[in-house]
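Here is the structure we will look at.
Apart from one protein chain that is not included, each protein chain of the complex appears where it belongs.
Letters A and B name the chains as they come in the text, with residue numbers starting at 1 for each one.
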Amino acid sequence: MYQITSRLQPDFEMICGNFKGKDIVSLDQFAVADLDKLFTVTRQMKRIAENNEPSRLLEGLLVGLLFFEPSSRTFSSFAAAVKRLGGQTIEMQNPEAFSSVSKGETFEDTIQVMEAYTNAIVLRHRFSGAAEQAARAANFVPVINAGDGNNEHPTQTLLDMYTLHERFGRLDNLTGLLAGDALNSRTIHSLLRGLSLYENNTMYVLSPRQLQLSRDDFVSLQDRGIRLIEIHREQDIPHDCDFWYWTRVQKERFASAEEYRRAQSEIVVASPALLETYAKKDMILMDPLPRVESVDPAVDADERAVYLRSQIRNGVYTRMALLALVLGRI
Amino acid sequence: MYQITSRLQPDFEMICGNFKGKDIVSLDQFAVADLDKLFTVTRQMKRIAENNEPSRLLEGLLVGLLFFEPSSRTFSSFAAAVKRLGGQTIEMQNPEAFSSVSKGETFEDTIQVMEAYTNAIVLRHRFSGAAEQAARAANFVPVINAGDGNNEHPTQTLLDMYTLHERFGRLDNLTGLLAGDALNSRTIHSLLRGLSLYENNTMYVLSPRQLQLSRDDFVSLQDRGIRLIEIHREQDIPHDCDFWYWTRVQKERFASAEEYRRAQSEIVVASPALLETYAKKDMILMDPLPRVESVDPAVDADERAVYLRSQIRNGVYTRMALLALVLGRI
Partner (left out) sequence: MYQITSRLQPDFEMICGNFKGKDIVSLDQFAVADLDKLFTVTRQMKRIAENNEPSRLLEGLLVGLLFFEPSSRTFSSFAAAVKRLGGQTIEMQNPEAFSSVSKGETFEDTIQVMEAYTNAIVLRHRFSGAAEQAARAANFVPVINAGDGNNEHPTQTLLDMYTLHERFGRLDNLTGLLAGDALNSRTIHSLLRGLSLYENNTMYVLSPRQLQLSRDDFVSLQDRGIRLIEIHREQDIPHDCDFWYWTRVQKERFASAEEYRRAQSEIVVASPALLETYAKKDMILMDPLPRVESVDPAVDADERAVYLRSQIRNGVYTRMALLALVLGRI
């Protein structure tokens, strides 16, 4: 069953059960059956990684990590995914400072040079749409979007969805609380879009008013069939959430330090007291990290806090699965 | 048949059929028989790479990539060559900023430390003669020149020559057009020297007068036996060239942006119209890249344009062959 979403751009090819050779640019390429397949492979990958099993699945293959902006976490996670499977990386960070890009080379040429050296390209870029542009430029190898500006970061959402799926055995009939910078958080937007593929999900969005979802995002998400309830005060947090998903306020989006401080002061921090008051015993607390005044470190010891346990590790496993599928090795 | 060229420096050891353990500093170390051997191995390497064959040819070996100036293309190409063959890299970029070099360590000590960690050193440096200096400093492992200032970049020329050899089955009796910045282009100079090893080659050099070959270079190249014809206008391009080799004007060589723009304005760009008018059906169009206002991207779709196809890939294959030979694994 391949559910085609209305927001699919004409240039994104749906996966439709076949990952091999496909560019992975947007979450919208995934139908429920594709996610099922990915999660099945991810479970296999988890076993390999947890057992430190020497894998040769990607032996003989080179994956280019082309990072136009720094992102050590995503970079390391992809590098670990490649190397856990016996592949090798060709790493190019900050090419605008250090490479032919600085001599005036076009983005398209940089992509086409990288694909001559590799079997797949993982691209990080600060401009929205860069991943799609790269996918169009590449003639021979698949491009995987590792975050393009405010646009998408599909592997982050895939790991978040896998984490929920692993914990609850389903991605429908879930009640969640998404907190923090709902206006700017790419991870909140994408997770909501991902969960809208499934039925009967109810999501509470907790933020100060100036950081609530834009009206456009609110309407378009509701149109996709997810139930959204916006709240602004701690005391409105429901007691029956299956998961909390906390995000930091993105300092870099504010015009002044003063405005950032004002927004930050209105943020509800996930603390032991907050969990004690509002959280179910069997919920999980997620955070895409880095956390900066979003989740109190005193919560870390709580078993429900999965951000530094399964969630971060699932990032490696999901990327292992995606690479193995896209490279046709599984 | 090992033809010794007149410009050979006393410190370069000729290859004379035996690559193992040799420093690769200059194109002048190669005789025709050495090139034949290299090209034969390169063809094998191409098969390994094209089939993504897991190779263990360099298993257990470490290659140091010591880049004193950034060059992401050459760096990635060498890294890909090592890793395609099952070897590993030890990478040190920009050591003058980040390492003991900044504490006052000498170049010789840096080389000798690197050789203690590796089985071969690939060196990039902005100073002419750095590769020879490194080769003298290294006592245990071979040094491969990946470009030393305006001096030499032998692996670039080897890949250019392999590309011609693969296409035409020979490196003699060729007619070529070399265009762009003939005065400053290290790749044009080296390719002309390389082709002068073979008989009966005729090379047209197309450039604005202020960017034509220096008289010294012109005379010394002609002395090596290659036929050179300098032209300055589009309409003088002959119709019978086997290949075109286009280069960018090197902005960084000009005293002012104004002077650069003036030179650039007199440059003939390789456009679809230019190929339509002057190029044979079975010629190839090469460019060492990066291209900056040298070849019109509209030409990319033309099958004769090999710069982003075989030429860039041959860089990896040639370097695989050179490493396998120098490390004595083939």
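Throughout what follows, a contact is a pair of C-beta atoms (placed from the backbone, for glycine too) under 8 Å apart; a residue touches a chain by one contact, two chains touch by 3 or more.
These numbers were taken from a predicted model, which means no experiment stands behind them.
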item	value
Touching residue (missing chain; options B:C16, B:I90 or B:I231)	B:I90
Among A:A182, A:L195, A:L289 or A:A321, residue touching the chain not depicted	A:L289
Contacting the left-out chain in the complete assembly, out of A:L62, A:A80 or A:A138	A:A80
Missing-partner contacts on subunit A, residue numbers	52-55, 70-73, 76-77, 79-80, 83-84, 93, 248, 251-252, 289-293, 297, 308, 312-313, 316
Footprint left on subunit B by the chain that the document does not show	56, 59-62, 64, 88, 90-92, 95, 97-106, 108-109, 112-114, 116-119
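Basically, only the chains that are shown with their structure count from here on.
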item	value
Rotational angle, Cα trace of subunit A fitted to subunit B, multiple of 5°	120
